[in-house]
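The full complex has more chains than appear here; those shown keep their coordinates.
A and B label the chains in the order they appear, each numbered from 1.
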Amino acid sequence: MFLRNAWYAGAWGHEVEGDKLLPRKLLGDAVVFYRKSDGSAAVLRDRCSHRFAPLSIGRKEGDCVRCMYHGLVFDADGVCVEEPGKSRPSPNLDIRAYPVVERWKLIWVWMGDPALADPDLVPDCHFQDDPAWASIPAYIHYDADYRLILDNLMDFSHLTFVHENTLGGSATIAATRPKIEQTDGGVRITRWYPGEPEIAPYLRGVETFQGPIDRWNIYELQIAGNVFLMDSGSAPAGTGAPEGVRVPQAMQFRATQIVTPEDEHHSHFFWTYAHNFDISNADLTRKLAARLTTGFQEDKDMIEAQQKVIDEYGEDGMGYIFADNGLALFRRLLRARIDAEQGQAPKLAAAG
Amino acid sequence: MFLRNAWYAGAWGHEVEGDKLLPRKLLGDAVVFYRKSDGSAAVLRDRCSHRFAPLSIGRKEGDCVRCMYHGLVFDADGVCVEEPGKSRPSPNLDIRAYPVVERWKLIWVWMGDPALADPDLVPDCHFQDDPAWASIPAYIHYDADYRLILDNLMDFSHLTFVHENTLGGSATIAATRPKIEQTDGGVRITRWYPGEPEIAPYLRGVETFQGPIDRWNIYELQIAGNVFLMDSGSAPAGTGAPEGVRVPQAMQFRATQIVTPEDEHHSHFFWTYAHNFDISNADLTRKLAARLTTGFQEDKDMIEAQQKVIDEYGEDGMGYIFADNGLALFRRLLRARIDAEQGQAPKLAAAG
């Protein structure tokens, strides 16, 4: 079950270059990405309407894609504009085109009713495309239901255990009860760890200061599109970070993590982890990205192992613990949004 | 769904040599091929009647096969002739034997009611075993429903696109409306491309003449056994090829392409492409076979990609185009033959 009326991150812009036809599955739909002559992105259903050959093994021709089985040509709106041997194509050969917006280095695809595809609804991920911050676009493929990945993000107590030697490095994290708030679009979670004696392991050797640390993770999950945006960082203890003061030595991050379902059992994970210190130091940016990748691989290993257990034994009977309040709120809101959308579906169809 | 009362190409004769037990699945039945002492081919169900071990990992003994699990021996008629420790085998241990004819380098197997297995019904594929023509027996395994492969053969408009740089090389092919005829056994298709400026790419460097070309593809699909037989070629333009004159410089081919279902989702493809020019030049025959193999691999890539889409999304809603009349006729005739056979089945059973 997916929320369909939302902008989903479908690809990094740099994945679709030149005459490339990029196949990808989003929310169970096989689609193909390409760029028109003016450089703008287009997304079509990756299936010729004739005999169902994938268009992604076809050929880009101008603003169109030609199926290289029997030669039908489709424009970026999905209209069949050429059928070999006929002056006008036969009827009923058009295919589905998806609304597209390219913003913040990502190509966003609207997977639901096109009439509702308002570009103003694209989530604000500007930190990954902001000259005051440095980051590297990254991607991880998951053999897991998207909700398990979001569960993971909704409960940072796991940093103490999963990321003991990378992103965590402190028992305080698991012992901290976060502030959980429902927002208009999802869930906001605020976590402070004041006066920690040690820097997080992934920051060792790149510290901008010595001594005790105020650490924090403040993040919001937007349920439409599964967009997780985080303000996190480490500041010299007692310099006012919790009250909003961010002294120059503070190592600040703005993370963007987006989970786009591939299908019910697999997911795309797009992420950046922008830092605001020493941003012209590309080696530093690469080093941090490599360490974060190691940490994110730890999540992937755990979540995919969890998914295998669920695949085999189901998920009935999961226990509830102290740390689950964020996760539970997220699951409840997601369920309500999907139910609401599916309840509307008949009305939308009747209106359309 | 398969038509069962037909001779199907099961193996090239050269695949079954010496004491080899060749396992293969035909129309969903696991069978084993071997040769008796007199060199004639035999085909048995590849399953011991006792505990269902495959006979193909057993041992050929004279005209028989011994299961190497508990030692039962079966003759070429499927009769159990030995049970270790007993003077006469226990009852009800016989297995199914299939009627077999070896002809035109192929071992043909009758997959339906043995009482109907008339050797005179074996399709005439003599061109692949004719001293006036040169060819090399070839085989391709397909991860695809046999009908998708036959669809491909029924619509040569795909030569323009799938085989742009090999078997096609001309936009004329896709633009040509062929003559489609129903025959006693299937469908005949006639395609002429007169006065083409360029030779087909796979013939470059081996031309027997220069200048404009009359090209043709005249072929018939016999639905019993899925046997496709083609007269194709390239003659100097205006020398009367369409009227039946084949001047000595004409490069003529007689292609045999046979699709035997392995099961509902996989197929065996046996083919030759006999040529009548420079036939004592083995290098030429090998070069042409290699280029044709490249072309047939292009079909395999496309059809298997199409099959994957169908596996995931079904085949409801396929569009109909100008070029589909041959394909549609074939599908209708096949359906009718299968329905007729299955409608007869109760009567046959009652009579048998």
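To be clear about the criterion, a residue touches a chain if its C-beta (ideal position, glycine included) is under 8 Å from a C-beta of that chain, and two chains touch if they have at least 3 such contacts.
Predicted, not measured: the structure shown is a model, and the values here were computed from it.
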### Summary
Number of identical chains in the full complex (with 2 shown in place) equals 3
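The working rule: only the chains that are shown with their structure count from here on.
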### Query
Any idea how many Å lie between the Cα centroids of chain A and chain B?
49
### Query
In their shared complex, at which residues does chain A touch chain B?
30, 46-47, 49-54, 57, 66-72, 83-86, 89-90, 92-93
### Query
Along chain B, where are the residues that touch chain A in the complex?
151, 155, 157-158, 160-162, 164, 171, 174-177, 301-302, 305-306, 308-310, 312-313, 315, 317-324
